[in-house]
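The complex appears here without one of its protein chains, the remainder shown in place.
On to chain A.
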């Protein structure tokens, strides 16, 4: 299962025009400010008057409250991302499909976690997002897998097969899911970068740089988490290849202390973009704040790229990121309201540009 080689030229004009229109239709500050004051029922009703109308209507009879919102969000996300694949041709299709494999990785992890925690298959199925490369039938069979071993076996002839089979031994020995999840993430990121690094197209070069930034951030995030949790793990085991910032060996040294890591990032090429995030980390000592600042930095960078190179993969990527962010934000608001968090607390959970 890999992205099929597509013939023909890329139709950047068509896809970016549609994507920009959809990007403009996403919720803005004003919408979020209204949503923060609403209860789950009201949020669902509010969503019914926007973009999410058909999903909310279709699912309204089966779910209510936060579940309704969550399922409507997932379904809407899948719809939009499938649209992207439907429109795109040529090279553009390949780029988009590569990036959307993120949801395959998400689905595999969901299934594995579901089996691990003995959740019933229906509940797991509801949490899948059908936006990746795996088709619905395959995912349905995967959900029915009786054990993690079965699931790994079913994934054997996908791109995740080898990495998962290897990680399964680790899992068998230790009984924790981290090796499996890590194998999936790694395979995803490595597939993302392969074959695109050599190009003379400036926009594609920037796309590669962007992906490298994403991998670097992911590595930094993992290292920080390990450093803060104080767990006796070797971060090099969880290192994702393809980034610019870290080497695997450096990472294990750096993750011994948060301060050293922060200084290292500050001196790197990302120092300027992330200074706000790093200040936040030092000031409030909050990892969540730092992670949100990382997300915001990525989002801002992708937006910038999409203005500079309107006829390239960049606007599509910016849209994908912004849409994911919107879904995450709405989910955070709905869950936050349900849990009875105050408006300020919810606002801290949101990433708004």
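General remarks:
Here, a contact is a pair of C-beta atoms (placed from the backbone, for glycine too) under 8 Å apart; a residue touches a chain by one contact, two chains touch by 3 or more; residues count from 1.
Just so we're on the same page, contacts and distances are computed from a predicted model.
Matching "NADP-reducing hydrogenase subunit HndC", "Dihydroorotate dehydrogenase", "ATPase" or "F0F1 ATP synthase subunit C" against the UniProt entry of the left-out chain gives the name "F0F1 ATP synthase subunit C". Checked against the full complex, the candidates A:15, A:69, A:262 or A:327 give a single residue touching the omitted chain, namely A:15. By the touch rule set out above, chain A reaches the unshown chain at residues 11, 13-18, 21-22, 311.
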